[in-house]
Structure formats: C-alpha cells, structure tokens
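A single protein chain has been omitted from the complex, and every remaining protein chain is retained in its original position.
Moving on, here comes chain A:
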Amino acid sequence: MKWILFLGALIGLSCGREKFFGDQVFRINVRNGDEISKLSQLVNSDNFKLDVWKAPSTFSRLVDVLVPSVSLQPVKSFLKSQGLEYSVTIGDLQIYHEMDSIAGDFPDLASRVKIGHSFENRSMYVLKFGTAEGGRRPAVWLNAGIHSREWISVATAIWTARKIASDYGKDPTITSILEKMDIFLLPVANPDGYVYTQSQNRLWRKTRSIYPRSRCVGTDPNRNWNASFAGEGASDNPCSEIYHGPHANSEVEVKSVVDFIQEHGNFKCFIDLHSYSQLLMYPYGYTVKKAPDADELDKVARRAAKALASLSGTTYQVGPTCTTVYPASGSSVDWAYDNGIKYAFTFELRDTGHYGFLLPANQIIPTAEETWLGLKTIMEHVRDNLY
C-alpha cells in the first residue's frame, strides 16, 4: 500500500530542466517503508532537482532517479548517511532512454533502429529521421562517439537528434532537407568504450575487444575500416591507441555500420564527429594524394566552418585529413568516400587543447548549437547536389 502512495508522490514531480550530460542515473534499492520515506524526502526536496525515471511497483523495489551533475555529491552523501543502498547505472542507458523519448515524442518522423551489437553485447541503436514510408531515399549518416573519450561528440549528437525532430516543420532548412533525404544518427558508435569511460577510465579511446595472445585490450575503431587498412597512420601494436585490429572490420561495432550502409545502398553523405582540435576535414587520411572531389568538398567545408563560426566566433581549420591533422588509415570517412559516399566529412569539435577531452558541461550546448549550423550547411549542399 505504501508503494502506491510513494508512486503517487514521485510521479507528481515533473522536470522541465534541460538535459545536462554530467547527470547520472542512480538505481536505489528501497527495502522498507522507512527507506521509502527517506527517499521521498530526498526526491521532494527542491534543492536537488531530481527526476524519477522508474518508480517502484509491487514487483520492483528499484527506483531509478536521474541526478543532475551539480547534485551528485550531496545526493551521494545523503544516501550514504541514511544507509540507502544504490548503484550508479551506466551512461549509455541514458542515451538510449533519450533516443527512445525522441522516437516517442515524434513518432511520424523518428524511429529507433537496432543495427547490431558491441563486443560486450550492448545494443547499437540509430535514430532514423524520415518523412516517407518505403523506398530507399538518399540518406545522410551522422556518426558519433566512435572514440569513447570524446564525450562532446556523443552529447552533440544527442542534442542534434532532438533538434532535428523539434525543428522539422518549423525551420525551412531542415524541413526541406528531410523532404528529400533521410537522416540516420548513431550517437554512440562505441558503446563498450563509452561505458568504460564512465566507470573505469575517462580517457579510454578504443573498443574493448579482446584477442588471443594479446595482453592489451581494444582496437581503434577509426583505424579498422577497409580503406587502406593497416597503412600509414595506424599501428600493429595491440597496446597502441591507434591499433588497427587483426583485420579490417574485425570490430563488430564497425562491421554493423558497414553492413547497414551497404545494405541500404543509397547514402550520399557521411559525417563523423570527434574531438578535439576544431577542424573540419575531408578525405583522404590515408594518403596525401588529392581526392577527386577535394575542390568541391573544400568549398563546402569552408562554408560550413563559416556558418559554425557565425554563432560564437569559434574558428575551425579546414582541409584534407592527412595534411590537416595527421595520416590515418582505415578511417570511417575514407571508407565512406571510397564506397561512393561523396560528401564525407570529419568534425573535430571543441576545444583546441585547454580542456581537451574533458570539455566542461557548460560548453555542450554552445558546441552543439554552432555545430548544427555547420551540419545544416553540409546537408543543404547534399540536398541540392544529389547524384
């Protein structure tokens, strides 16, 4: 009976707060009535701005509560002092919850599609944005989080997902883009790595795959694509951060994307989000040789960088990967380009080294907002130059 009262009290809370990526989801185990009232006290207190995701029921004594980053310390202390048992659930759940929420809020436009799974068997989900049933419309692929420590790329992708959905029908640019093309967005291309950065090592980059006779874990998923695989700008040392893996597409996370895109067959644009350095690049990474479409891609990239800079003055350098950042073989963007996806770009988001991978949470929304202007510029060009 007490459960029902508790349920009522908790559901009464509504949070119109902006999603913030320092947040964690606490799973609290309430074992008796006393603990229920202690938890209610915490949740009802306005100080912490807690958001209940899953309330207890007759069948479950587990309460999932979203705790904003600023409240993490005090909430932890409170739970500890009251003897309340809890665990911190892993980060990717939050992303998938949000994807589900977007698909639920915009059912005519967005759907969550499972494209495969990771080495540690986590699901890989994309959000598909499309305005027409059936057929294989020309499509855009937005890739993020392939290097797990680059959190700003995941955050930007998720913000962008909601932006696409909310602006459709209101903003003429995205509306006209979606009238002609579908957009597929993969916010966490490396879920195992992402979870590892949340729980074990914030600066982990690679996948978490294990191969026999190697005492090091993980492959660099952005050296594992079949584009000059094992060429210059990758390593055959399994302990290296740029280890290319035993063979191309050895990483199931990479293979899942390759299979999906090849099966679809009509992608025209592939954009990969990374951090950091503030660069907007196009093929090739695996050679200094000029790509056949380099001139056009350079023009588009410069327009996109200009649009991005127009918001807050954030400057991006533009150029081919190999000479702009460093040689890199087996990269996603080079693979896409060599497989007929002409508009292939890499973004290295904020900043230029001050915070690096540990970009403060208060820069998430400004980064996402300015990047959006760059993304729209590219997608507009694709829309107007379909081939």
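A few remarks follow.
Here is the rule we use: contacts are C-beta pairs under 8 Å (C-beta built on N, C-alpha and C of every residue); 3 or more make two chains touch, one makes a residue touch a chain; residues count from 1.
In this text, contacts and distances are computed from a predicted model.
This complex has a chain not shown, and the name its UniProt record holds, of "Guanine nucleotide-binding protein subunit gamma", "Vacuolar protein-sorting-associated protein 36", "Retinoic acid receptor responder 1" or "Ribosomal RNA-processing protein 42", is "Retinoic acid receptor responder 1". The chain that is not drawn here is touched, among residues A:Ile242, A:Leu273 or A:Ala344, by A:Ile242. Of the options A:Ala161, A:Val333, A:Leu359 or A:Ile378, the residue whose C-beta touches the omitted chain is A:Leu359.
By the touch criterion stated above, the residues of chain A touching the omitted chain are 21-22, 69, 197-198, 202-203, 205, 214-216, 220, 237-242, 278-279, 315, 317, 319, 323-324, 326, 351-361, 363.
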